[in-house]
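Missing here is one protein chain; the remaining ones are kept as they sit in the complex.
Entry: chain A
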């Protein structure tokens, strides 16, 4: 699959966050999105995930047949999408049924994240790092070409960071794409970096006037 983003602009609550953002990502490539806090890293991922409407610009995918972008991606973000009252296995089985294209079974996925003992534990009993690992195990229960990761290594210990790096490398070797918003290196080799900076003040002023 190939992802093309052109001239993307983001506006939240009337304020221009970024504008003129563009990149293209082909099979096996990875993109690291960096920038200061509040630069719009998570907003960019939300737009790609279809949860936020772009203010301008276009997001296109190619070489995937008639699937939409939302059907091609996995999101793991700060809000992990796990239900505390359900066990790790129930959470993963639900994700697998919901997202379709089943791959590994929950036990194998958790094993890859070194968390197989939590299979039948309610997620509410797990620590922040363990929850994150269950959320990352979701990447493995269904096959989807694009991974959107928001600060994937937050709360992870060193061993799990290594496991995640291994998963991402394998995913890319199979032709998958990875987009990660992060502040620190997360073990991606041969990665491109997209730095979101401040929008130019002049443009921002014009836009602000437009809006009022």
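Keep in mind that, in the parts below, contacts are C-beta pairs under 8 Å (C-beta built on N, C-alpha and C of every residue); 3 or more make two chains touch, one makes a residue touch a chain; residues count from 1.
Criterion: contacts and distances are computed from a predicted model.
Chemist: Just by its UniProt name, which of "Heme exporter protein B", "sn-glycerol-3-phosphate transport system permease protein UgpE", "Outer membrane lipoprotein-sorting protein" or "succinate dehydrogenase" is the chain not shown in this complex?
Modeler: Going by UniProt, the chain not displayed is called "Heme exporter protein B".
Chemist: Which one, A:15, A:36, A:60 or A:83, makes contact with the chain that was left out?
Modeler: In the complete complex, the chain left out is touched by residue A:83.
Chemist: Tell me which of A:17, A:30, A:44 or A:95 is the one touching the absent chain.
Modeler: Residue touching the chain left out of view: A:95.
Chemist: Which residue among A:35, A:50 or A:114 touches the omitted chain?
Modeler: A:50
Chemist: Mind listing the chain A residues that contact the chain we can't see here?
Modeler: 12, 46, 49-53, 70-71, 73-75, 77-83, 85-86, 90, 93-95, 97-100
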